[in-house]
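The complex appears here without one of its protein chains, the remainder shown in place.
And then chain A:
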């Protein structure tokens, strides 16, 4: 390797001298460190405060409580990575769950047909958001604020305001809520679905060109376009994949709630954004990991569960989640500022 002598020196990457900037650079390179630490500390604290916290039954409960947020949170992560945001996620999930249940129960089709159609409907919902963002160049915040109301209205219209009981549906549609024995813990199939999806989407993001392009679009969309990336196509695909993931989330929602109801998952919008942000993904796009969102969902679940176990009022659970979100965004700002 021939390196002209006069080019040395300026070419080396300046060693970072003070501790703060070194910490920043490490956190920049490994965004999941923050959430991992928070989760471990929370687990430790709650296990000291409550004997029941680490019991197999309780851990099983926590995972089941986070599976819906975890699954739709993967879709939300993709959109936030492109510097967008999706406020319609909760009502897309509700809408798709009602469509799925109606196809199966009212029309009497087999579960697999209802499920596959629901996945198509979810993807179409995501595509609608994507088309409005890409085609009309509207801000994602406004588009999804609008479609949130639209999907809520459609959910109420189709369901007539009434829930469809899980007991009336084909078994496949409630399968996500049923569980199997793993060691001394019971694991819901929906949790397995969540983990499989985290692995699949992580692969797509980290190991394929599409994934690089998703990050590049979120980082700097003009630079991405000048680098020859078809940014509109990337954005559209992200919204479509997110819609597909919301449809899977709808399936998990039916399993978890034991019903398809227009009242379900009213908090899913903000909960999914919380999970993404607490998981270390930057709201400004281009930085973050899907596995972080899984951790973020688990952290929220652990705080809610742990605080409930030690007998703290519900309102303090909300307080804790709020504080976590602000801390996570503040940390992200600090990391970004330091790296420039």
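Operating definition for what follows: contacts are C-beta pairs under 8 Å (C-beta built on N, C-alpha and C of every residue); 3 or more make two chains touch, one makes a residue touch a chain; residues count from 1.
Quick note on the criterion: contacts and distances are computed from a predicted model.
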| item | value |
| --- | --- |
| Protein name (UniProt record) of the chain left out of view, among "Response regulator receiver domain-containing protein", "Sugar ABC transporter ATP-binding protein", "Multicomponent Na+:H+ antiporter subunit F" or "Nitrous oxidase accessory protein" | "Sugar ABC transporter ATP-binding protein" |
| Identified contact with the non-displayed chain, of A:160, A:228 or A:311 | A:228 |
| Given A:198, A:216, A:236 or A:298, the one touching the chain that is not displayed | A:216 |
| Chain not shown, touching residues in chain A | 1-4, 7-8, 10-14, 25, 28-29, 207-210, 212-213, 215-216, 219-220, 222-229, 286-287, 339-340 |
